[in-house]
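All protein chains but one are shown in place.
For clarity, chains are labelled A, B and C in written order, and residue numbers in each chain start from 1.
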Amino acid sequence: MNKPVTVDESLAREFGLTGEEYGRVLSIMGRKPSLTELGVFSVMWSEHCSYKSSRKWLRGLPTKAPWVIHGPGENAGVVDIGQGYAAIFKMESHNHPSFIEPYQGAATGVGGILRDVFTMGARPISNLNALRFGSPENPITRRIVDGVVRGIGGYGNCVGVPTVGGEINFHPAYDGNPLVNAMTVGIARQDRIFLSAAAGVGNPVVYVGSRTGRDGIHGATMSSAEFDEDALSKRPTVQVGDPFIEKLLIEACLELMATDAIVAIQDMGAAGLTSSAVEMAGKGGVGIELDLDAVPQREPNMTAYEMMLSESQERMLMVLRPDRTELARQIFEKWELDFAIIGHLTETGHIVIKHKGQLEADIPLEPLADEAPVYDRPSIAPEKPAELGSVHAPLSLDAMLLQLVASPDLASRAWVWNQYDSTVGGQTVRRPGAADAAIVKVEDTQLGLALTTDCTPRYCQADPRTGGAQAVAEAWRNITATGARPLAVTDNLNFGNPEKPEIMGQFIAALEGMGEACKVLDFPIVSGNVSLYNETRMPDGTTQAILPTPAIGGLGVLDDVSSAVGLGMQPDSDLVLIGATKGELGQSIWLREILGREEGAPPTVDLAAEKRNGDFVRAEIQAGQISACHDIADGGILVAAAEMVMASGTGCELESPDSGIRPEAFWFGEDQARYLVCVADGQSFCAKAAQAGVPARLMGRSGGNDLILPSGVTISAARLKSAHETFFPALMDQ
Amino acid sequence: MKAAIVVFPGTNRERDMAIALRRVTGQAPRMIWHHETDLSGVDLVVLPGGFSYGDYLRCGAMAAHSPIMGAVRDFAAKGGHILGVCNGFQILTESNLLPGALLRNADLRFLSQDCHLRVEVEGTPFTRRWKKGDIFRTPLAHGDGNYTADAQTLAVLEGEGRVAFRYADAKGRVCADDRTSNPNGSVNSIAGVLSENKRICGMMPHPEDLVDPLMGGEDGLPLFEGLVEALVR
Amino acid sequence: MKVRVTVMLKDGVLDPQGKAIGHALHTLGFEGVQDVRVGKVIELELHGVKAEEAHEKAGEMARNLLANLVIEDYSVEVVA
Partner (left out) sequence: MKVRVTVMLKDGVLDPQGKAIGHALHTLGFEGVQDVRVGKVIELELHGVKAEEAHEKAGEMARNLLANLVIEDYSVEVVA
């Protein structure tokens, strides 16, 4: 080691371990660990890698269904989509790096999640991203939005994976802690799926991809700590992404995966070489020995500690069949990528690290994994929110509608998605904005995937249990609204500091809600990621947590992709409202944007109604009875109708609301489990719905280019659009 | 028509192009890795879109020096037909097989959207299925599509009828200063140009991504059908 | 006054462009090229200031806008 450092409890604390955890390290090792060993323990036992605060609760989530091939525990979830194909997908956060350096933070977030998917043998075919930013009024928000959007585009566009969907919210709670959650979906043949469990004592351990530099050392521990002023001094940990190398890595890995050379493969993500080596050997129940002299290095004089903890991007670790090593080398050389045999599997059950003739680490893998801390942290169950009292509309319906469609959370995202290549690959059937979920065809088949990300953090803040269930239900509904069959979920659980009992209480309640929704909707969770400590330390010493944000990434399948419907209003149709309306305004966008209040309980989530209504809608789409469909979410019925009009330019004339419900509650209430659909004959369609026990009523008739309110007030599609499209350009190009 | 698609490190729209070509020829085009140098038996060489060498330094600059480009030059010299789309267009200008250069988009952002093109010259292998003045829709996706050339070069291009396509609005109106119809700021709204013999065409938008009603239309198809017609042997 | 601000990636920060260019130069047959780093140069024409002040002002611009100090270093030079 270059610098003589004393390994002791205080250094362990600096590395993010508690005194008790350090004690555990001492007892496992039976001696004082070396610096490199302490580094390995600290990253493996960080929140990011060990899930120590969340693991107990994640176990309760439903993860199984007949179509689930691999659930949580692999690099990404794998589901059967039919005809011998599998969809492989996962979502992952890059929140902290994106605050420090928005462009590179977001770009490397995309790069990282792509690797989790192609490491399993899938060709990535779509990216999505779920983003949360601070208040638009905060001057730094603009810089962060700009960097994050450029970063996502810069990486995704270059690697040639279309970015087809996502979501964006603004709220002051994210001022010092934006959320960047990236999701990748890939396709593989079911018989060509690659796992990470190493096998075969003596088999070579091979390193491919970019060289190792001093990037992001302790990135995993950084992303497990809350933010304070010191964040700035942690800046040298920023990693720079190289999407060009990633593209070569994808092609080279897929080419190698077409042979029988690979025994096991794992990307180097958070905690780099350490976590990939430990996980591969650990899962396979073997030992692993690495010789760091063989690691391709970008900088001179790197220490073992630095190499083991580096988070340099675009690297993979593989265990190969010894007789195929040369073949693999040739493939990687063709793609001009570094290829190095850096070790082999052993029968010791230890990870042994050698560098410059020195033994740098020798750790037994079993206790490193099995004795990793798991905490049952104290929690306080969230209080039920007070019901919203009576509220009154201060403005006319048309004025409120125009204000809502122009508001930050509802305004057009075209400025954003127009910077993402959404067509590369030639399989994008519905681009962003065209349907409730993006639709991508599976090349060489008629299969289609429906992809979406959803979460309504303000609901989760008011009532985490309902909010968690709502996020799952909305993803399910968005997939259903295209005609697709929802299959499975990936999640990204973004919360504050789990050491605070109220935050832990939010986390537990949100997971309960999610779990219940997944169960009732038969929509298992097959992969995901947890991001805790999303808090900002304020100058006065207090900390501000983000809104609880369990982002849900949903995936559905269409057996015949041409059966998918979009949300654009179709001409000369009856517009029908599916689902019951009480007019729930608590925590609605209307309440926040028009009255400036964030109050009340979120809308009720009735999972049985959700399922009944959704199953009916999907069946009718599949039967060719529905020509357009849009789920009703933020902003209620009127905003949904306006969105349908803006999407196609075709107008509609709306009927009067149900009597007994105040107009603002009818039009802007956010009651769940509802859809607006275009059908040929509304009367008979409603009768059919009634037979299925699904509430439905005629809502209007489409045609022309105007949205006509029951009062006769007319708003042209063009006027709606110009209100809708102002926000982003005005914020960003000022 | 025997088509070949050149693949450089970082090329990413070769599959889209292969789909379009297969659609019109009924056979899979040959995929040529940039290290190869043999183009024998090929009627059409396509340089597809993507980010060859990550678009580092300048888009297309490093690919222009790939081994295959020597063969492409010879192919051109013998009167071969070449289509370069997006990054392929940039590679053709960097190789001096087409005049001018492609600068960063005027508003400095990557653009991914549909645009309308007006066909400016008819009867070439690339435009024979259209009439002069026809308008078609096509996606574009690039950060550096802002075509420029010096005044003299422009005069030659315009004078010799070598501007193949111009950005226009849906009605065919061309206005170079208007970012809604000329999104990247190209001089004279130029979206595609031709070589002197009109056998080499470079264009920024992606007609290959609009050849299937499922993906939103077949507006790009005539380009490929025209090529098959012109190059049938 | 004409001022030139040069912005380069900090030592140790990966420079994907530099790496790719180095590789391309090698392929083109240029030998002996060891390390390639790519940066930006911003030339500013500043009115109404003397050399020293121009230098100072350009430095301020670099810190505020031209350089991303998280990953980049800058230097200022008064050219004319």
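The criterion applied here is as follows: contacts are C-beta pairs under 8 Å (C-beta built on N, C-alpha and C of every residue); 3 or more make two chains touch, one makes a residue touch a chain.
All values derive from a computational prediction rather than experimental measurement.
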Partner chains on view for the chain not depicted: B, C
Residues of subunit B in contact with the chain not shown: 57-58, 61-62, 65, 93-94, 99-101, 103-108, 146, 148-150, 185
Positions on subunit C where the hidden chain makes contact: 6, 8, 18, 21, 24-25, 28, 30-49, 57, 60-61, 64-66
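As a convention for this text, only the chains that are shown with their structure count from here on.
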Subunit A and subunit B: spacing of chain centres that average the CA atoms, whole Å: 36
Distance between the centres, which are taken as Cα means, of subunit C and subunit B, whole angstrom: 34
Residues of subunit C whose C-beta touches two or more other chains: 16, 20
In subunit B, residues with contacts to at least two other chains: 53-54, 56
